[in-house]
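Only one structure is covered here, and it is reproduced in the block below.
Only one protein chain is missing; all other protein chains are in place.
As written, the chains take the letters A, B, C, D and E, and residue 1 is the first residue of each chain.
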């Protein structure tokens, strides 16, 4: 799979399935999605800091799709590769070596975002 | 992958590998499999309720294959889409937004079961 | 600690700290609390079924306070001890023997609720 | 709390509550308990090795009561302090620094077992 | 327990047991402790940001002692209550309502730190 396909495929599937979930007319699911949007908005903490908080949480909980999503957001916020690796390092320290395989895939996705 | 392939592929692999595990002649593994069968049988709670309990547990523990399995069983028990989404909503609430990617795949599998 | 103290102490601390969390004026936290209320309301599934879903999720995720809370709600909904043990059995099967210590404390709390 | 109280209190509560669970007449729970006994019996692997496997699993899953139980069993099997710390080190490496607080309590319990 | 006792008791136990762990002469454990120190030092990200990353990770992994530790460090770095609650909100969103009981105890500890 080429690098840009890696991104496109993830975004298309996520977008298509999110639409299905939201169209199912379950109020709780809809509200969870709207709280999710609210939580990452500028506040006492910057969007960039919040996205890094989302990223590190996704890494220690080992959710590849969540990691990809927050990497995209961190990229949009101008996070540097050095900063991203410091997030990775805390995730691997706190969450242990079981985070390493997810870090490998995170590095691959981060490179894809940079080569877009 | 077509929808029916999604189901067939999962069922074939699960069945083939379960056979290998059971043929390995490890008593503990065999008993775990037999307790698993016992646990979901009709009791004070109905099979349908128990399968929903199995589904929500699999979602918060984020095990895609376990989710697929319990979706199949819920489908066999006549669980409606509205009910399934209420199970999803509790899983996403209790387990957090890291359950969302698993919910996407669960919705896809649920659709495949309905189109069979 | 007497049985009724076990319940009172839990409820007082939870109530006091929830008040503090809600008074902190963080919109995201407030909305999470309100979605939480919404999710367990009567819908396609009964309140009783939803509370059992909340209970089993709390058990496999091994959150003692969440277990206590859902045990209270299950008790209010007239769940029988036989039904509660079937929820416990699925939690221990799906989540493994690490759920056993939480089951011990759940049994203690369930008894306290019955002796109230 | 004195060292021996730490052990006695844990063992009494565990024993009392296990009796209640087993007397509840839930077949699934009973079988899980009996598989649990079976799994740690001498086989291709020694009891000592199996108990260390149980210990490291309990540590990475961060279950203090399970850790205490397997520490007792490791102690009975003559596991040395040096060996125990090698189990701890793998648990902390694989499971991350969130295992450290459990390691602190494990060290305390291990000392109590030695001073018995 | 008074507020200051809450802090003192935690710090004394942590300090005493860390000493025991480090004196056990296990190289892996020692190095994990030294990497832990290294990871939170000023780098591309500030100490404050890193401590918030440690805090949110500890919350979604639901480790009360780790939460306390990072709350102390965040407090030392001048993190405001509003910022802390934004960290809490992301932890509760990503990790789900099972994080709520840990948030209650986190709020209590945060208050104790402020009243010191």
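We adopt the following convention: a residue touches a chain if its C-beta (ideal position, glycine included) is under 8 Å from a C-beta of that chain, and two chains touch if they have at least 3 such contacts.
These numbers were taken from a predicted model, which means no experiment stands behind them.
Shown chains touched by the undisplayed chain in the intact complex: A, B, C, D, E. Which of C:21, C:60 or C:84 touches the hidden chain is settled by the complete complex: it is C:60.
Contact with the chain that does not appear here is found for just one residue of A:71, A:93 or A:112, A:93.
Within the set D:9, D:25 or D:82, the residue that contacts the chain not displayed is D:82. Annotation for chain D: contacts to the undisplayed chain at residues 35-36, 39-40, 43-45, 49-50, 52-54, 56-58, 60-61, 66, 80, 82-83, 86-87, 89-91, 93-95.
Listed for chain A, the residues touching the missing chain in the whole complex are 62, 81-82, 85-86, 88-90, 92-93, 97-98, 100-101, 103-105, 107-108, 111. Remark: the residues of chain C touching the chain excluded from display are 60, 92-99.
Throughout what follows, only the chains that are shown with their structure count from here on.
Under the touch definition stated at the top, chain A and chain E share these contacting partners: B, C, D.
With centres taken as mean Cα positions, chain C sits 23 Å from chain B. Chain A and chain D have Cα centroids lying 37 Å from one another. Residues of chain B in contact with two or more other chains: 35, 39, 60, 82, 86, 89-90, 92-95, 97-98. If you draw each protein chain as a dot and join the dots that touch, every dot ends up joined to every other dot.
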